[in-house]
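Mind having a look at this structure? Questions to follow.
For this view, one protein chain was removed and the others were kept in their places.
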Amino acid sequence: MKPISYTNLFEIRVRFADVDPMGVAYYAHYLRWFEIGRTEFLRQLGIPYKEVEKSGVSYPVTEVKVKYSAPVVYDELIKIRTWLGFIKKASLKMEYEIVNADTDEFHAEGYTIHAAVEGGGKIVRISDRLLSLLAE
Amino acid sequence: MKPISYTNLFEIRVRFADVDPMGVAYYAHYLRWFEIGRTEFLRQLGIPYKEVEKSGVSYPVTEVKVKYSAPVVYDELIKIRTWLGFIKKASLKMEYEIVNADTDEFHAEGYTIHAAVEGGGKIVRISDRLLSLLAE
Amino acid sequence: MKPISYTNLFEIRVRFADVDPMGVAYYAHYLRWFEIGRTEFLRQLGIPYKEVEKSGVSYPVTEVKVKYSAPVVYDELIKIRTWLGFIKKASLKMEYEIVNADTDEFHAEGYTIHAAVEGGGKIVRISDRLLSLLAE
Partner (left out) sequence: MKPISYTNLFEIRVRFADVDPMGVAYYAHYLRWFEIGRTEFLRQLGIPYKEVEKSGVSYPVTEVKVKYSAPVVYDELIKIRTWLGFIKKASLKMEYEIVNADTDEFHAEGYTIHAAVEGGGKIVRISDRLLSLLAE
């Protein structure tokens, strides 16, 4: 199910802080990893999210889904795979996979959908710059 | 879309720790609220999750979905509504809504699906006690 | 070591999300509890922190210390005791104790020191209103 388009890979280690009493990563931390994935995806494209926000438009998550297959354990080095699912006039979808960084063992997959929103909360069109960069 | 069956209500206040630079609750915190919701749902049924686990069977999340409608702000008192979506032989679904505790303004909805798993990670049948309590 | 002055008491339950693989609350969560303690301390005095910030002055933490005595376990109901340590022209100290809500078993104690800071980051005097309310 690997995407044809551009995929960002980012490695991160699972910390004590992330792990629950069952010895595996708490299920909410995957959303933090997704955030890291899409931030690094944008950075690699040359558009740090910090700059995106300076344009006055932010991209809050309107929907998230995660399917957990195999638990991630303490001190494991994981790899976040991130790619663009779709991009429309006022929304975009990012897709993610969490795998072991060494063995590529599959742990989880998911997506986030984002709306383009102005400061006041009004939904707007995605900026042309972002559109053209992501559409490539 | 309110359930006919039993619904647990639990109020909690949004803290500085939960809020991101946009002044709204970070999207991963909703999963923490869902955890609180289903824990209190079980407690009100008379089966604290702590005891469920002592039986040797745990119920890890295999899937989660959240749809975010309106942002939750700092110091807001929210209400978590939790009910049982379905229960099968080896899995169950919990459903959630996040609303403002005073005005019932709708913020988000979502669900978690859980598998019944033994210590070793083997999928097992949901215990009869839990089944009968939840099936009521 | 209980204070003579006004003390706020606030109860909160320890969640799965807060607990590490050793089955006890992760050490950083105590700082979240301290935040909750001082926020509720201010609210009970009639000055929600939300309003304090609207005045243009915020009170970031410049120093924190925690001494951990006995671990806090999953699903435990704890009580946060919060009181004012000292208040000076441009800084104040809050003190905290974490105990079991039912048995008063002692878990941890600590403090935070806060500076009064304007939007731009300049250290300023604590507002007269806050001073007079806290000095009582």
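A, B and C are the chain letters, set down in written order, and residue numbers restart from 1 in every chain.
By definition in this document, contacts are C-beta pairs under 8 Å (C-beta built on N, C-alpha and C of every residue); 3 or more make two chains touch, one makes a residue touch a chain.
Values in this document were obtained by computation on a predicted structure and should not be read as measured data.
A.B. asks: Using the touch definition up top, pick the residue from C:Leu9, C:Ile47 or C:Val61 that touches the left-out chain.
C.D. replies: C:Val61
A.B. asks: Of the residues A:Asp20, A:Glu35 or A:Glu97, which one touches the chain left out of the display?
C.D. replies: The one listed residue touching the chain not shown is A:Glu35.
A.B. asks: Where does chain B touch the missing chain, residue by residue?
C.D. replies: On the chain B side, contact with the omitted chain comes from 16-17, 19-21, 23, 26, 28, 74.
A.B. asks: With the missing chain put back, which residues of chain A would touch it? List them for me.
C.D. replies: Residues 15-17, 32, 35-36, 39, 48-50, 74-75 of chain A touch the chain that is not shown.
A.B. asks: Please identify, in ascending order, the residues of chain C that touch the omitted chain?
C.D. replies: Where chain C meets the chain not shown: residues 22, 24, 27-29, 31-32, 35, 58, 60-68, 71, 121.
As a convention for this text, only the chains that are shown with their structure count from here on.
A.B. asks: Can you give the whole-Å distance between the Cα centres of chain A and chain C?
C.D. replies: That gives a centre separation of 34 Å.
A.B. asks: Between chain B and chain C, tell me the centre distance in angstrom, where each centre is the average of that chain's C-alpha atoms.
C.D. replies: Here the centre of chain C sits 28 Å away from the centre of chain B.
A.B. asks: What's the distance between the Cα centroids of chain A and chain B, rounded to whole Å?
C.D. replies: Centres of chain A and chain B (C-alpha means) sit 23 Å apart.
A.B. asks: By the touch rule stated above, which residues of chain B touch at least two different other chains?
C.D. replies: Touching at least two other chains: 32, 35.
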